[in-house]
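Of the protein chains in this complex, one is absent; all others appear in place.
Here is subunit A:
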Amino acid sequence: MVKTEKFELRLYIAGQTPKSVTALQNITKYCKEHLNDNYTIEVIDLLKQPQLAEGDQIFAIPTLVRKFPEPLRKIIGDLSNEERVLVGLNIRPLGNKKGVY
């Protein structure tokens, strides 16, 4: 099996709101299912670090940013639609080879 690149994900939230909690639960679940251990999720709470919003051009909460592999992708919302999230991050469901652009 080809060693795939590690996914670097960043989830922007603003406090423990229901939407943010749901989003974190969702993305953790999808990653476990489809990326094995080949990922990192960094959670950034903008209430604590407001200065980070500008750099990644965040305007909506929650926002998931795929920092790596490039190009940068963003998914806004509570990530409840698994298919859209996977397509958005360009993750092929496990069992398939990682897709290419």
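By our rule, a contact is a pair of C-beta atoms (placed from the backbone, for glycine too) under 8 Å apart; a residue touches a chain by one contact, two chains touch by 3 or more; residues count from 1.
The criterion applied here is as follows: contacts and distances are computed from a predicted model.
Participant: When one chain of this assembly is omitted, its UniProt record names it as which of these: "phosphoenolpyruvate--glycerone phosphotransferase", "non-specific serine/threonine protein kinase", "ABC transporter permease" or "Multisubunit potassium/proton antiporter, PhaC subunit"?
Facilitator: Looking only at the record, the undisplayed chain corresponds to "non-specific serine/threonine protein kinase".
Participant: Out of A:Gln16, A:Thr40 or A:Asn81, which residue would touch the omitted chain in the full complex?
Facilitator: Within the whole complex, the residue contacting the unshown chain is A:Asn81.
Participant: Pick out the residues on subunit A that sit against the missing chain.
Facilitator: 12, 14, 17, 19, 22-23, 46-47, 50-51, 53-54, 57-63, 71-81, 84-85, 87-88
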